[in-house]
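Just passing along the structure, written as structure tokens.
One chain of protein is taken out of this complex; the other chains stay put.
Chain IDs A and B follow the sequence of writing; residue 1 opens each chain.
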Amino acid sequence: MSPSRIMYWKIEDIWIFYVLAALATVIFLTGLAVHIRVWKKSAGCLDIPFSKKGLKRTILDTFSGRRILQGEISAGIMHLLLFWGFLSLFIGTSILSVHHYVISFLKGTAYLVFSLSMEVGGIMLLAGTIWALIRRYIQCVPRLEKRLEDVLVSVWLLLAVFSGFILEGLRLACHQPSWGAWSFAGQWMGGLFSPSMAEAFYPSFWWGHAFLTLSLIAVIPFTKLFHIMGAPVSIYTRESVSPVIPDIKDGPGEFNMEFNLGDLIFFDSCMRCGRCVASCPSAGAGEPFSPRDFIQAMRRGLWQKHFPSGDIRFLTRHEESKMDESFWYCTTCRACLEVCPIYGAAFEAIIRKRASAMEDGVRVPKLLNQTLEKIFNYDNPWESSRRQRGAWAKGLDLVDLTKKGAKAELCYFVGCTTSFDDTAQGMARSVSKILQIAGVSFGILGKKEPCCGDIARHLGELGLFTEQMDNCLELFNKYGITQIMTSSPHCFHTFRNEYLKAPFKVRHYTMVLRELIDQGKLFFKKGIKADVTYHDPCYLGRYNRIFDEPRQIIRMIPGVRLVEMGHHGADSLCCGGGGGRMWQDLDGDAKMGEVRIREAEATGAQILITACPLCRIMLEDARKATGLNETLQVMDLNELVLQALEGADAQKNSNPDKNGIYSYKEKQK
Amino acid sequence: MKKIRIIVCAKQIPDPEAPLSDVSVDAENKEIVVDAPQVINPFDENALEAAIQLKEDTDAKITVLSMGKKVSDTVLRKTLAAGADELILLEDNAFEKLDSHSVACVLADAIRKIDKYDLVLTGRQAGDWDSGQVGLILGEMLSLPCISLARDIRIADGSVAVKKTHPEGYERVRARMPALVTVSNEVGELRYISRTRMLKMLRGAASISSWNSEDFDVACESLMKAEVVELLSPSDMGRDCRFIEGATADEQAEKLAAVFMELR
Partner (left out) sequence: MNEVLILGEVRAGSLDKHTLELLNIGKNLASDLDGGLFVVLIGDGLLAAAKEALSYGPDKVFKVEHALLNNFNADFWLESLEQAVKQINPKILLMSHSFIGMELGPRLACRLDTRLTTDCIDLSINPARGPGEDGLLLRTKPVSGGNAISVFKCQGVPQMATLRANVYKPAKTADSQGEIVDMAPEIDESIVRVESLEIVKEDVIALDKADVVIAGGAGLGDEDGFEILEDLTRVLNKSFNNVMIGCSRVAVDKGWISPDHQVGLTGTIISPDIYVAVGISGAIQHLVGMVQSKKIIAINPDSGCNMFKVADYGVVEDYETIIPLLAKKLEELS
């Protein structure tokens, strides 16, 4: 007898099975349809434009699980086991149906290969499930929650696979086929039963296994397992739906839809893996906010609004949906997007949520209310006056591009914070001096410089943002400005990526410095002997992928050694100043800046370098708050560069070593 | 329940938050020159917020009254964007620089023309002249029960219940409507009005009427201007600050402690 399987051995009333299978399929498909319907209802449409890039990414991510592996190898392998185990069993079962109903071909070697793959698939799934349970309940990985749904779904899966093995074992125990070794796990399992016992138990286990697997399939759309279907769609739709910036010229009222289709699919597919929580600086500082909770609250809100019987995930439906003010906590640092397996941009959804809070007005915290009024009236969030905007430049002899006849190639866009804040003003002065040393023809906009709109944009005051964008464009046009350099990564990002059109070239000053060095216009004669560490500003690094330029510049300064913090590059930790957080009084256990400065301290560096006025202020503040005054200095990159070009005053007394390098330690004394 | 009609008096003033450096005194013309945009007096915004909160709880109609020689509706439309139903601008050359009594007179006549109302709200004072009179005089002129310095306002059964600031805490008071209440900042800041909402209000049709002295019966015998005899810059508040220095904070503290002992 050639190896094969007897289908429905000892199973009577097989029609019951057919009914159950049909029922499971119907439930599954209905669930799926309900999801799609809710997406459509809440987004108003289901337009998902075709994208080759999206398709490629979806396939790669889904089958290789690379996104998950990247973050945490252990989780990645676990997921691969589950994914491939589940997939092979699913495909195997389908093949078996084809074999039974269409053409029978699973005989001999074909059957043996099939049987072996099923065996391996089953073992993978079993191992994956057990591993998942261990990670969640024994290892207690902090980002994993322990909700009813989590335990139920895993145990369900475990039972389904396990019962399959027992079933196989019973079958093999009775039949004792010669090819039994191909199903080694089942055979081992079969050894536990006597043939008569096996024969007696077989039917009930068969039905049990059938019931567990069919119900598991049916329940997919109704639990977090829905991500099996949703995640690929979410990965695909990322980027295909662009951010909403209202065109207020056509009259407002574009806001009746809070979220776009991409957001909704993302909410619906989030499986609560918590990677975003682990990377979120706000949650990390112990603030009462977590992107996952926000996403889940939005997901529940979505269902409550558009589905008559509320949340489709029946196991979590009784959790209250916290639609509170926690969305003001997000600094829009983008760290969560770096790690989310389904490319969920929690912060973008948060900005849209803020936008709707702006529209109803009542939920805007007082301080933000005042700040936005100030930005509107005075074009800056700091002072109720425009007058002092250019005051930092006193004595520097800079060109004011708004004066008659003034001309320069490059417009230095200083930005609000750099213009008004005492600490940050130093950055404006030092970068100006560097440009002067390099002989660059540049000018500033003085009193007339407007706000770029970053704060309004990321606080969700999109109408104000649009007005500011128009103001800026008009001003640049009026004074014929085509080349812009900014101090702040926020202005840089806003001009470069958020403006609907940008008929000018914008660079962050780190890019300009790098070019000047390359052109030989700047060279470091002096050198500084110090260990420094570099804090990547979110809007320079994660948003604009400028990780290397600043590091290259730092490395070029003779004597400086760059040491990295635990979190750096795309993984950098936010200082806590972005997304309008600077103008809010929200608190957690620690300040985000303090968490960051501790990390900098741990590197043993004497200087913490950053390249953003907000980081500069937040980190300086944190340094004071943590009492690290003696050990660590916070500097902006251009302040360090200027020191290396000029030799800091304090260093004049000390002698350079034989290489002409001043020791930083000495300067500290 | 019957609709409650609320009248809020709101004044347009130069932004009182403008820094000292942007304010100058023109002694010759006896005018204060403030280089700052016009805004709604913050306490009047508080009054408006109180009215909107009442409207959220009960069926209410809010009418905003604003008076001046020239009133900018771009500033005052904010009240409509915030939730007021109707804006009445009282504009006339004769309404320039009036004293508090005359301002109250004009407002009282306008309110008499409006005729039906349950509650009149004003800010406790305005950030330009800091007088704090108009509200209370208005109440007297209209023979209304007057409640000042409200920090919480509720309406029930034809009465208004108010928590008013009191030197020892607060006092709970109640009066039959119609009544007049002056509002203090404790009721809360006016909700944020987004630019889109504001622009919609600026571009769209809005319920705004403009009355001059002929449109309503300004019965005051004669309106009086506030007579400014002299306008001065504040006497130099500056003092010569002696900075207490020291090599260490400890030394500074020591010197500062000595100062305290000296002053004892």
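In this section, a residue touches a chain if its C-beta (ideal position, glycine included) is under 8 Å from a C-beta of that chain, and two chains touch if they have at least 3 such contacts.
Being a predicted model, the structure only gives us computed values, none of them experimental.
Of the chains displayed, those contacted by the omitted chain across the entire assembly are A, B.
Across B:Ile32, B:Val75, B:Ile114 or B:Ala206, the single residue that touches the chain missing here is B:Ile32. Those residues of subunit A that touch the chain absent from the view are 366, 422, 585, 587, 624-625. For subunit B, the list of residues touching the undisplayed chain reads 16, 19-20, 23, 25, 30, 32, 34, 99-101, 104, 127-137, 139-141, 145-148, 161, 163, 166-176, 179, 184-186, 224, 226-235, 237-244, 249-250, 252-254, 256-261, 263-264.
We take it that only the chains that are shown with their structure count from here on.
Our note on geometry: subunit A versus subunit B, Cα centroid distance of 46 Å, whole angstroms. The touching residues of subunit B, counted against subunit A in their complex, run 15, 17-19, 21-22, 35-37, 39, 82, 189, 191-200, 203-204.
Subunit A meets subunit B in the complex at residues 246, 248, 251-253, 255, 358-362, 364, 366, 368-370, 372, 374, 376-377, 383-385, 387-388, 461-464, 466-467.
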